[in-house]
Every structure is written in structure tokens, then in C-alpha cells.
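Heads up, the thing below is written out as C-alpha cells.
Below is a slice of the complex: some chains, not all, each in place.
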Amino acid sequence: MTTAKITAADIKTHGLSNDEYKKILEVLGREPNLVELGIFSVMWSEHCSYKSSKKWLKTLPTTAPWVICGPGENAGVIDIGEGLAAIFKMESHNHPSFIEPYQGAATGVGGILRDVFTMGARPIANMNALRFGSPDHPKTRHLVSGVVAGIAGYGNCVGVPTVGGEVNFHASYNGNILVNAMTVGLAKQDKIFYSAAAGAGNPVVYVGSKTGRDGIHGATMASAEFDANSEEKRPTVQVGDPFTEKLLIEACMELMATDAIQSIQDMGAAGLTSSSFEMASKGGMGVELEMEKVPQREEGMTPYEMMLSESQERMLIILKPGKEDIARAIFEKWELDFAVIGHLTTTGRMILKFHGEVVCDLPIDPLAQASPEYDRPWTPTRRQSILEAKDVKDVAWPEALKTLIGCPDLASRKWVYEQYDHMVMADTCQRPGGDAAVVRIHGSNRGLAISTDVTPRYVLADPLEGGKQAVAETWRNITAVGGRPLAITDNLNFGNPQKPEIMGQIVEAIKGIGEACKGLDYPVISGNVSLYNETDGNPIMPTPAIGGVGLIDNLDTMMTVPFKAEKEIILLAGQAGGGWLGQSLYLREICGQEKGAPPPVDLLHERRVGDFVRSMIHGKKLTACHDLSDGGLMVALAEMALSGDVGCELKNVAGHARLFGEDQGRYVLTVKTSDLAGVKAAATAANVALEEIGATGGTAIALNGASVALADLRKLHEGWFPGYMARPA
Amino acid sequence: MRAGVVVFPGSNCDRDVAVALSQSTGKKTAMIWHRDTDLPDLDLIVVPGGFSYGDYLRCGAMGAHSPVMQEIKRRAEKGTRVLGICNGFQIITEAGLVPGVLMRNAGLKYVCKDVFLRVEDSQSAFTARYNAGQIVRIPIGHGEGNYFADDETLDRLEGEGLVAFRYATPTGEITLDANPNGSQRNIAGVFNKSRTVLGMMPHPERLSDPKLGGTDGRAMFDALVETLA
Amino acid sequence: MKAKVHITLKNGVLDPQGKAVEHALHGQGFKGVSDVRQGKFIELKLTGSDKAKAKAEVEEMCKKLLANTVIENFSVEVTD
């Protein structure tokens, strides 16, 4: 084996600490070579090993009778009845999207799609949760336009509808935008594929695109060995090829319908290294690869480069014995590369050969077991005191509403989602713009409801309550369309975990998420952690994005946001009174302040109100429903009025705290007069507060003698995004 | 009616339109692989939406040269009805079955939304269930739907009544604002000379089911079944 | 041998991309720019050594696939 001496610089450029290097020496009993060092660095990276977060992630509730597979596989799996499973996960592509927004976001979509279809699921919906810097920041417009175009460019071409998501702006993301993409897929329960390799001698097969020098660890630049042709060998940005991904989906689906696959995994971050390593490790197997057989895009690639390349649109498959020809024929039909690059062994070692020479020989289990796990020091976030409504400026409601409905965080996202094909597959029953997206389970009258949410300003002020709130909001959004919330995926975006206050945010947010999952019977089945989101020591706001999935058993009862007709009764369900202005958008946008404790989430109340609302929806008692979130009651009403193009006349509500407070666990409902008594009685029986606050009708929102025309609100609401994007930088 | 849908490697509305067709025909829709040249007997061939071969060079360019398209051209000459939707429209223009070209949207962005169309001509197997002048709501989803042809061609198309649909306001006005992509004269769909081939950017199969929010698209498939039964 | 192919929009055909680029350039303060037109540039390798023949072949490729001659012009240059 060639052994170029590992230098201190090599260790550093591979992102390993001295302690970690010592551990490597212990595990190996000798010095690693560069290939091996590269593999260690990848396997022990934060991304692959979760070394800072593992201890805390273990505390999350991950089971329920309907959970088929929790965290640990490429994506989580839940039982949705009739022999079917929903498979989903969310993943970040933050850093690449900041460097190259179009390709960064595009390859983020490609990556999460592979995580889902590698398990046997046909992807049926994509979501994206995006956070950008302040709209005034010189880079923001360029990043928004590139990221959205990238998501569209990839998702539209592969033919998976992008049905929802979130977009927020805040200065804390100026140097670190967040691009979190989620995919939901559908599989038959008896056709789910896992990644644990088994069967000594079974062929290891590489399919998809060729391997190039994309995204190879920066070490290739610094290391002396690669200096000669630095221009040629420079690590490059990964470019997505959605057409190849589409072929890969179809080819994998076709192969999965046969009985040829023993196990399968996509090549995600750290490509061939993590896929082969994880598959072997999970199955307690060894693996031997012949690196020259890896399909290569460029000449003169080294095993180091092939192992660390992050070229997109590739998968690794362990075939059952004798199935090579069946598999090859399918991939050739779809005009994709197909190569048997090695086989499984019983040695428990990873052996890489290059033209016959052994270039890497690592023990798999010890390496996996010795992977670092840190209990990083953390300090709890200092809580802020509760802000009294009387200490907050009271602005006339029409002015406040106009400001809020057209502010960057609340303005219509049409400019974004009209660039996404959200209708392909012809099963989108609720398009973007509502509370949760709804996609039909093909060929049935059932649907999946999907929502992504988090309110970072709440998490910053109180990570525990903020973590709870994020989970609860997805639960509420799913409930509002009539869905039964089943499980979540999470994408934990934070700053540098080596700072105790950031680690504190992580620990407490996870605790909050866990509490909400428990309280709502809504387990975590997959997720992703993205740390070190800081520039010049300025961390992002803690942003644990949650993606929730629920089931609608009968699409005939699906509920939507718009007011449907004139003269219907408007009701406010949940917590009477209200008036929580701390950390509200009203406070930020109208008063220019970001302070106070965020609204607490009472999980028992949440559940009681949500279950009541859902039962009313299922009983066909409601005509419209919308949960309250950013901007509180008035914003929710305005959204219902605008989307239905029906105004409303309000009563029994007054004061900025009542109108714009962001108390949790509440919904606005409309009912026909004839159903009012029944709904009221049901609320009383369910111990849910229900206030009558007005009636629909007219072309304005009217309250206490003042009114705002819907036409004016619409201009503000729909005008901001296109206006902002059209302005020259 | 025997209907078939072409499947290119990057087609992604093939299943959608097959489902919509089956709903109207009550029969299974035949799926035709892009390398097939030996096609079954068909009354209608649909070239569906998607990104045929990735569409990286020019939308529809590679699809137009595929083996199956040569056969479809022959069938079209014999009068078999051909419907090109979205990418299918791009392909059949590239293949010369209908005149014109679909260029990049004037706004340079992909646009997915419902639009209103004014039915310009109801004298075809495709549009027989609509009335000329009727306004229908059908979704679009494309980045390159900007219909272009020279003035002479456009005048001829209009003169011969070969414009099938135009982008319009909900009340039927043909305005700049109603035009989502910059198409010449707001053209959303055109026929060939004999009205046996129709190319259109909007997706009738996306609003052929009340669960998806509307059924204006279904009338096209029903009309085909009625005429070609 | 290598071939370079330029594909440009015909005169009189509206070029939305060119127009958008021009607009953006003006927005960036490049005021003296006008008549921006965007086309494609394709490079490829060819076997053989007969340049004239190669040129004819690439022109054939343009007509058949690379360009849409309804709206586009092309030009081909072959070098070693």
C-alpha cells in the first residue's frame, strides 16, 4: 500500500481534531494513508456522524404503532393503511446554496429525492423551507432568485410536484441562508428497501451518473500530492442533472418491482464512502471494491477522488446473487451507467483496490463504533420576561393590518410557488397557498397533508417553547385541512455547537420538539442536522424546521382556507381572550422591536382544540378553516377573505393584543347559520372555547366603524414579492 | 376510441393524461415507449408534457427526432388524431406537425398556474364539446411556451381558423395581462391544416377531475371519445 | 478535430433573454449597452482529419438537431 506520510496540515484540512487523529491511530494500529484519512474525515464529520447532536437526538420520541421505520435509514416510514406507506425526510443544502444558489438548491432537491426513492417510494411531493437575509441586504435578491429557480429547475424536470414550504427573511441569515428540502414518497409496505448489506459474495453495483471531481473535500487543493494540476483538480461545485435523476427514479422503480435487490442506498454527501461504509456497517459485512471499475467522467481520477466525490445522481445497490443481468438490462434501457464494482465479504473490512493494488484497508465496525460522540457543554438560553400588552404601542388596526399583510414575512408567496410545477402527477388537491398541501394517494379518495413550519424568533427567545411551537404549528396546519397528523421529520439548523449558548439552543429546542411529539402522539421518523451556520461569529437564529405529514381518510371532507360565501358565521376556536404580543410580528413590523417571551404552547389545549376542529371538519360542519399563526387573528381573517374574495364584518374583538396577538392553538372557522348551534354545542361538550366574532360578506374587512377594502389589501399582499424581485439590485 | 400516450424518458405528464383519457374512454390507455416504431392501431396519439430527453438543448428538439415521432408523423398524415400538450406541443412543432416555435417565456421564469382560454374554434374532434368564444379555465406549467411564428404564418393561421385557443381574461378579453408567456397574438394552441393535429401549452388533463379543482379540461377528452368512437 | 458552433436568433425574432439581460445590465449601471442578443455556443470533438467534410457534417447536425432554422441561424468553424 502506498503510504504518503500524513502531515499535521492534512489532518487539519480534513477537519479532524488531534484527539480524533489519535483515535484513528488507535483503531488502525498504524498511520492511515491519504485515502483512509479522507474516509475517516468524512465518516466522522458532523454531517455523517452527528457527533454533537447524537446524545440529544436519542431523546426524541420515534415510535408509534404506525411507525414502520424511524430515524436511522435514508428516510422514515409510516403506515398509512391499505398496505401503503408514506416515506419522508427533510434535508438541508445551506452552504452550497449560498455559494451557488441555483445549483446548490437544485442538488438539494435531487439529494432528498434520492433519500426517499432509495427506500422504494415513488416521490409524490416536494416541500421547501427557505430562510434568506434581510431584503435590504445586497445579496438577498440574487439568492432568492437563484434558489427558487434551482428548486424549480430540478423539481419541475423530474416531475414531482413542489406543493409547499416557507420563506422567511431576517438579517441573521445574511451570511448563511437556509435551504431545507423535503420529499414525501409513497410505497407498498411489502416493497420497502433498506440499506443493510447482507450475503457474502453479493455484487456491489454502481448505477446512475459517472463520477467526476465534484465537491471533493478541500483537502485535494492543499495536499501536496495534488498540486501539479491544480486547475484541473480544483474541487468544483456540483451541478445537478434532473433528467438523469428522472431516469434513475424510473430505473430504480423498475428494478424494485423485480426481486433483484438485497439492499440499496443513494450516494449522498461523501458519496461512495458513506454509502458503501454505512451499508456494510449496518449489515455487519465487509466490502471489497475495485476502484478502476467506478464509472468516471474525467481522466486520471484517483481512488481518493472517487471515494470523496459528491457527484450527483448515483446509487449503490447490493444485488442478490445472479441478478446482474436483470439489473443491467433495466439500467441500459434507461441509458444509465451500470457497473459491478465489487462484492461483499465476511471480513468486516473495507478493502479498496486500484488496478490490483490495495489502497485502503479499514476495519468497518471499530471505525463506526469509535466515531466520536460529544457531550458538548451548554448553557440554557436566558428567558425574557413576558411583555404586557399595555406596554406595546396600539396602532389603528387598518394601518397595522396593511403593514403586516404586505410585509416580507407575510406577503403572498405566489411569486415563489408559481415557478414550481405544483400540479404534475395530477393528484394535488390542495395547492400552495393554504394551510397544508394535500396530495391524493393515487387512485384513491385519500390524501396526505403536508406542512413545514418553524418560527425562529420564538426559538431564539425560548428554544424550548419555540421547539414545541414548530411541531405544534405543523400539527395545526394539517388539522386545519382535515388531516390526522401522523409523524414529522426535522431539519435542525443552528450555529456553532462549540459555543455553549448555541449548544444550549440545540439541547432545549430538541427537548421542546420531543415534548410536543409526545404530547401530540406525533413522533419524529427522520431528520437532518445542519450546524456551524455562522459567518464572522454571527450565528443564524436557531431554526429547527419541522415537516409534518398527516392523513386525510376521505378527500370529500378536505377543508380549505377561503371564505366560501356571504353571510356565514365566523368563529374563533381555542383560548378565549388572548393577546400575546411578545415576539409577535406586530411587535417587529409595527413597533420595530423583537423582544419578550414567545407565546407558550399548551399541548393539552392544542390537542383538545385541534381534535374538536378536525371532528367538525369530518362532520362537514365547517365551510372554511384557517389556523392562527404569524400576525394573529386579523392576518388570518385577511388571508381567508383575500383567497375567497369575500369580505367580512367583525364584532366582539378590539385592541391590538386581541387582533394581532399570536396566542397558540387557535383556528378561525366559518359555519352556515344553520350549523351554528350544533357546532357551539359540540365545542361546549369538548371544553373548547368558541367565540362568535362576525360574519362574512362585502368587499372589505370591517370592524368598529373602520374598514379596509380587499382590493387594497390584495395589492399590498400580492405586490410585495414581485415588486421586490423586480427592483434592480 | 383507442388512445395511446407516448412515453419519452423524461415525460412526466404521461400518466396524468393517460388517467384523464381512461376516465373518458372507460378503457386502458396504451403507453408507447419512445423507441417503439411498431405502434398498435390508434385513433388518438397524445404526446404528453414533461422534459422529453431533458430538453437541455431546446425544448422538444430531441423528442422530435426520436424513432417514435417518425411513425407518428406517418400516422398523422393518414389522419390519426395527434394531441401535443406542453412539451408535446414543443415536440410536434419541432417535428413540423404544426407551425411555429415555442420560445422561452417572456418573463424568463417557469409559470405554473390556472389561466383562462378563449376557445377560438369548435370545429374539431378536440374542441367539439366547447363553443367558439367560450372561456375555459385550464392550468399551464412551462418555462418555454412563448408561441412564435412570422406574421405571414400567423395571418394564415387566423385566416384559416387554425388558432384553437388564446389566453384571455376571465371575461374573454385578449389582453397583454392575460398573456402568461409573451405568445404572439396570445396564442395558446394551434391546429394543423386539417384540424387533426392540435398543439397546446395548457394541460387539460390537470383540470379533468373535480378533486383537482375543476373539469374544464375533461370536455376535450369527452369530445374526442364522442367524435372518434 | 474540434468544431465550434454558434447558434443565434434570426433578426426580427424577439429575444426575451437578451432583452432581460439588457435590462439587468442597465439596472447594474451599464448604461451604454444596447442590442443584447443571447445565443448558444457548442464545442465538440470529431474524429477524422478532413476539415471540409467535417464542416459539412456539423452543418448537417445543426440543420437536423442543434438549431431550429425557423428562428435560428448557425455558423460552424472547424479547427485541429
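When the chains are written out, they are named A, B and C in that same order, and each has its own residue count from 1.
By definition in this document, contacts are C-beta pairs under 8 Å (C-beta built on N, C-alpha and C of every residue); 3 or more make two chains touch, one makes a residue touch a chain.
As the structure is a prediction and not an experimental result, all values here were calculated from the model.
By label, the number of copies of each protein chain in the whole complex stored in this file is given as A x1, B x1, C x2.
The rule is short, and it goes like this: only the chains that are shown with their structure count from here on.
Centre-to-centre, using mean CA coordinates, chain B is 29 Å away from chain C.
Averaging C-alpha coordinates per chain places the centre of chain A 35 Å away from that of chain B.
Looking at chain B, no residue sits in touch with two or more other chains. Across the assembly, chain C contributes no residue in contact with two or more other chains.
Those residues of chain B lying in contact with chain A across their complex are 9-13, 15-16, 19-20, 49-51, 53-56, 109-113, 139, 141, 143, 203, 205-206, 208-209, 211-213.
Within the complex formed with chain B, the chain A residues making contact are 149, 152-153, 156-159, 241-244, 246-247, 250, 334-335, 417-429, 431, 440, 445, 555. Interface of chain B with chain C (complex): residues 57-58, 61-62, 65, 94, 100-101, 103-108, 146, 148-150, 182.
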